[in-house]
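This is the structure I want to talk about, given as structure tokens.
The other protein chains are all here in position, but one chain of the complex has been omitted.
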Amino acid sequence: MKRFNITEKSINNQEVIDQVVHHNAGAISVFIGTVREMTGEKQTKFLHYEAYVPMAEKQLEKIGIEIQEKWPNAITAITHRIGTLQISDIAVSIAVSTPHRQDAFEASRYAIERIKEIVPIWKKEHYADGEEWVGNQKGTKTYPAGHPEGVKK
Amino acid sequence: MKRFNITEKSINNQEVIDQVVHHNAGAISVFIGTVREMTGEKQTKFLHYEAYVPMAEKQLEKIGIEIQEKWPNAITAITHRIGTLQISDIAVSIAVSTPHRQDAFEASRYAIERIKEIVPIWKKEHYADGEEWVGNQKGTKTYPAGHPEGVKK
Amino acid sequence: MMIKILLFANLAQQAETERVSIEVKSPLSVEEVRNMLQNQIGKLSGIENALVAVNEEYVDLTDQVNDGDTVAFIPPVSGG
Partner (left out) sequence: MMIKILLFANLAQQAETERVSIEVKSPLSVEEVRNMLQNQIGKLSGIENALVAVNEEYVDLTDQVNDGDTVAFIPPVSGG
């Protein structure tokens, strides 16, 4: 299994975790994103994710490298699912192991924030009353330079 | 399976996670404590955990209640293993689900910190060159009142 | 020379395709590719907010695109 993986299959958390187990790790922080039914008054029926797969896997790998630079000895594995997902399905599973727990929490949080910034994956919400591409499609945030901040070219 | 559990068996993370999956959860933060080999120059051969089991389970349950008070809609499950553990074995697995990810991270971190404060579990390190009960056995921290701060009687 | 263009999410939906090829005479900038694309298939609402990647790496609008390159327009991402 790849440590940085986009898949159409359902995600097995333990397979993601297994890739970061290490004899000098004392802590593993796992973040699992699941499909939530209610967002405010809006009811999600199901989701559809699409990705620019080869680039998305490269960007996930970059996040792993960024984490290793910021938290030495951290080991990261990330799997993101694409396709149609039902309520409670796992969209993403991130595992980071570190010698001490503080770093594991920080790095795992960093990973999910970075995914939402730089990894080419898009979510379409299918609500009870319509559908919508999620994210900042309306252009309130712009990237004059053509790339997000902090992205190494 | 109990949501707050002390066990002598090896821990299955997914069983812990399964207990917090919820249709209105968008995030699950899982913390896994594993046995680390090196701490500074000291090499751990194996660990032994003991617990005051019925009270430890009650205290874990209290942590779950505290979390629900601090982060409404959070659901918590915690399993801690006791007995003899080898390098990389899972000592504790904590899962917290919440609607949004910020709360999941905070609550899961809170849970592990509280375990280290109020749950009657003790760890004995068996090093290459001796053994030692871990924790503040030397009395640099004292509890004049007989109980730790923030414990509800 | 030939440039391959990839579109995603709402951009692909508007274009009714995920792949477009454009024929150009000489190397040009990312921004020029963006203009040529819309001359060819029509205005794509929101494309000015899309990130751009050439051969799977993010680039600046002023970077140059060469023969055979793949230019991807990446609307604001929403994974996780």
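We just call them A, B and C in the order they show up, numbering each chain from 1.
In this section, contacts are C-beta pairs under 8 Å (C-beta built on N, C-alpha and C of every residue); 3 or more make two chains touch, one makes a residue touch a chain.
Just so it is clear, the model here is predicted, and its values are computed rather than measured.
Participant: Using the touch definition from the header, name the shown chains in contact with the chain that isn't displayed.
Facilitator: Taking every chain of the complex into account, the missing one touches B.
Participant: Looking at B:Ile17, B:Ala77 or B:Ile121, which residue reaches the missing chain?
Facilitator: Answer from the full complex: B:Ile121 touches the omitted chain.
Participant: On chain B, where is the contact patch with the chain that was removed from view?
Facilitator: Residues 33, 49-52, 54-56, 58, 80, 91-92, 112, 115-124, 133-139, 141-148, 151, 153 of chain B touch the chain that is not shown.
Here, only the chains that are shown with their structure count from here on.
Participant: If you average the CA atoms of chain A and of chain C, how many Å lie between those two points?
Facilitator: The answer is 24 Å.
Participant: Could you tell me the distance, in whole angstrom, between the mean C-alpha positions of chain B and chain C?
Facilitator: Averaging C-alpha atoms per chain gives centres 50 Å apart.
Participant: Can you list the residues of chain B that touch 2 or more other chains?
Facilitator: Chain B, residues with two or more chain partners: not present.
Participant: Going through chain C residue by residue, note those that touch at least 2 other chains and give them in order.
Facilitator: Residues of chain C never touch two or more of the other chains.
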